[in-house]
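The complex appears here without one of its protein chains, the remainder shown in place.
Chain naming follows the written order as A, B and C, and within any one chain the residues start at number 1.
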Amino acid sequence: MAPTPNWLRRRGARPEAASDALWDICPHCNERLYKKDLAELLWVCPKCGHNFRISALDRISLLADGDFREVAEDLMTGDPLQWTDRVSYVTKTAGDRTKSGLMEAILTGFCAIDGVAVGLGVMDFAFRGGTMGSVVGEKVTLLIEECGRRRLPAVVVCASGGARMEEGMVALMQMAKTSAAVARFAELGLPFITVLTDPTTGGVSASYGFQADVIIAESGAAIGFAGRRVIDQTIRQKLPDGFQSSEFLLEHGQVDMVVRRADLKPTLGRVLRFFAARLAAVPA
Amino acid sequence: MAPTPNWLRRRGARPEAASDALWDICPHCNERLYKKDLAELLWVCPKCGHNFRISALDRISLLADGDFREVAEDLMTGDPLQWTDRVSYVTKTAGDRTKSGLMEAILTGFCAIDGVAVGLGVMDFAFRGGTMGSVVGEKVTLLIEECGRRRLPAVVVCASGGARMEEGMVALMQMAKTSAAVARFAELGLPFITVLTDPTTGGVSASYGFQADVIIAESGAAIGFAGRRVIDQTIRQKLPDGFQSSEFLLEHGQVDMVVRRADLKPTLGRVLRFFAARLAAVPA
Amino acid sequence: MNVIVELEKPLLELESKIEGLKRLNETQRVDFSVEIRALEAKANQLKAEIFGNLTPWQRVHLARHPRRPLALDYITALDGFTELHGDRTFRDDPAIVAGFAYLSGMPVYVLGEQKGRDTKENLYRNFGMPHPEGYRKAQRIMKLAEKFRRPLLTFVDTPGAYPGIGAEERGQSQAIAACLQLLAGLRTPIVVNVTGEGGSGGALGIALGDHIIMLQHAWYSVASPEAAASILWSDATKADEAAKRLRLTSEELSEFGIIDEVVAEPLGGAHHDTQDVIRRILDADKRAVRRLMRLPTDELIDRRYEKYRKIGAHTELLHGRAAR
Partner (left out) sequence: MNVIVELEKPLLELESKIEGLKRLNETQRVDFSVEIRALEAKANQLKAEIFGNLTPWQRVHLARHPRRPLALDYITALDGFTELHGDRTFRDDPAIVAGFAYLSGMPVYVLGEQKGRDTKENLYRNFGMPHPEGYRKAQRIMKLAEKFRRPLLTFVDTPGAYPGIGAEERGQSQAIAACLQLLAGLRTPIVVNVTGEGGSGGALGIALGDHIIMLQHAWYSVASPEAAASILWSDATKADEAAKRLRLTSEELSEFGIIDEVVAEPLGGAHHDTQDVIRRILDADKRAVRRLMRLPTDELIDRRYEKYRKIGAHTELLHGRAAR
């Protein structure tokens, strides 16, 4: 396993291990995999190529060259609806914080990817299914605004079940807020790139997820607007093979490329170098 | 029959009657129709509603309120390819001039439609199948440029078999020339409206025909990129019902509305009044 | 079954009895005016009992009432509505109507999510659930509004964007996302009317604007109560529970600052006086458009940005921004 990067050591918080088991089972091919090996394998099943869902921390380790300077790290959600069902929203998010080692479903900050300075946001499915509430919307907006001020490309790695129910319309409005930030950023002529990972649906796919100049899908991810269950219940007919997979979206013209996890960093580097290159730097 | 308008009497030239027959046969329902009645009926079959193809002169009579001040009326095509097959291109166009009473496949000028001042171009299928060569391209471009200078809406009624073979690439380049004129006109924030009549295909549909802010199709027209014969020969399978009809295009989202000939002038008037109204004229 | 339609039944019976007596009163010699007044008093009392204290879930049903005014009822009440069709790419989506009209003489572009009145019409309109091509037609209209500097009026009434195979294949997410980006930067005033159901992203796709008006008994939510119950508790029958928790009523959304103006409905809902409700909505639109048209465009866009920029609920804020 790779040594823990400085920024991560500094950060302190680490997620609790989900279980003490030494082995993980690949949900795709049922292969038994030794947990300690998985990090070396980039959390990709060596037998079938299935990408395990990974934490935002691990994703940043995979992408950032060295240091990752986190911003807005203390932002914590309120409870606008005073939500309670079986347990209160406050209790739920407190649990997620402990479990994930994160304050919220996204980490944002600044780093270099393959040598290119960027603003980077990475969502984490382990926190409320990566849903977008106030904090995700605010952090994405702050990141894009700050990229605008620093004239840096913005990159967001998406993993989200959509808008967060427990924040109601305040959550839905984060789609509008982030869209407005993207619209301003686009007018500055700066590049915005998203990476859609498993799963990217609902309010995140229908806002900044699909507003980027270049949209990269990680292989084998489920990407769509409506969840499969909702579609099943609505149309009650067999879904096509590979429906809502990254590869399906590529064929249907929705994403620019499908990239394997191992190729993600060099691919992002290639794209960023092109989009970030200044015309002035070009030999005449 | 309506009295001949002044502009038309002034114009002098009239097409030769295609035949001396007193009767026309509706190509759609085979109804025998007394020719003298057809003008009163707006050249629409009273039995089945089929729109007979009509001359540019008749179309202008249908649309213009009163006077139509023709421009670029003397523009005559050259013979850039020195084309000859069974007969020379020069002979062909000379024949078309006599037969149609027109110098070329389009008339352009200025008039009012339902009270709104516009630049109006009307194509005529009787001249080389309404094909676009140098003169059609030039006259459309001049009309749009002049509308830009006068800050008037531009309306073009299309009827065309596409680019004119006998002018080769000079004809194809008219697509580029007219597109450039439309692009400039659009940047001025002025409205451009096209009416697609039977038939509108090829180089005209793939340039200014489909570049308008509002696209109106006359009912029952054949509209498309490729001709039916070409498609038949390429795919060798049954074409869907109503393929390439105005109504088919409406369903497929390609045109804003399908309008019967009798409704065309009031509809154009309604659209033009809206698009031509100055915000300044609005009560606060 | 619509719970409001059920609740209304005794009231409708009573009202039809009153009508009958009134007809008798006119045609017969006997005077029933005392009985009529008594029955009318009873009807008013019944109305107050039924509608005076509706639960959020009942109000959701009020917003779905089969006689509630639909988008086209408002749109055709404008002068000279002319419909424009198609996305220029794939299909004309009847679940979104688009075009132009005059609001008290002012040229405006309009967009509305349109349901049907009966089964046949609902199949044609896909129950007001747009496909991506509907949102792409909407984008075309938004761009026209910007190009010709006319205000854009939208009427929101959808259970949600359609969740189907074709919709996913043709990029429902992308279509809505593109609407949002376009609306956020659109250099012309945008006035939004949430008149019926405001179902999630499918509603928001045409609901990002400068001034958001909501009818009193419309609902607007991050998810329909059924969907939320299904997502949260895997049990769509708990929709009434979800309706309560989601804070989807006009009063609550006003408090959150998400809705700018609530237009009152008559007791019993908009369908009890459709013409009056339409007039109130269009009056509100007129006031909003006139006010917004006085703003310089850059200021309009800046205010729109700030309007959405400040929505959120978080406790530790960067840059000293005040938390909700």
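Things worth noting here:
Keep in mind that, in the parts below, a contact is a pair of C-beta atoms (placed from the backbone, for glycine too) under 8 Å apart; a residue touches a chain by one contact, two chains touch by 3 or more.
Because the structure is predicted, anything quoted here is derived from the model rather than measured.
Just so you know, the chain we are not showing touches A, B, C across the whole complex. Considering B:206, B:262 or B:277, the position touching the chain not shown turns out to be B:206 (whole complex). When the full complex is taken into account, the listed residue touching the unshown chain is B:141, out of B:141, B:219, B:246 or B:267.
Touching the missing chain, out of B:39, B:117, B:231 or B:277, is residue B:231.
Mapped onto subunit B, the interface with the missing chain covers residues 71-72, 74-81, 83-85, 133-135, 137-138, 141-142, 163-165, 167-177, 179-184, 186-187, 201-203, 205-211, 223-227, 229-231, 233-235, 237, 239-240, 243-244, 248, 252-254. Listed by residue number, the positions of subunit A touching the unshown chain are 186, 189, 191, 210, 213-214, 250-257, 267, 270-271, 274-275, 277, 279, 282-284. For subunit C, the residues in touch with the chain missing from this view are 88-90, 132, 136, 169-171, 174, 178.
Here, only the chains that are shown with their structure count from here on.
Shown here, the protein chains touch in a chain-like sequence that does not close on itself. Summarising the inter-chain layout, the chain whose CA centre lies farthest from the centre of subunit B is A. Rounded to whole angstrom, the centroid-to-centroid distance between subunit A and subunit C, based on C-alpha atoms, equals 33 Å. Look at where the CA atoms of subunit B average out and do the same for subunit C: the two points lie 42 Å apart. None of the residues of subunit A touches two or more other chains. Of all residues in subunit C, none touches 2 or more other chains.
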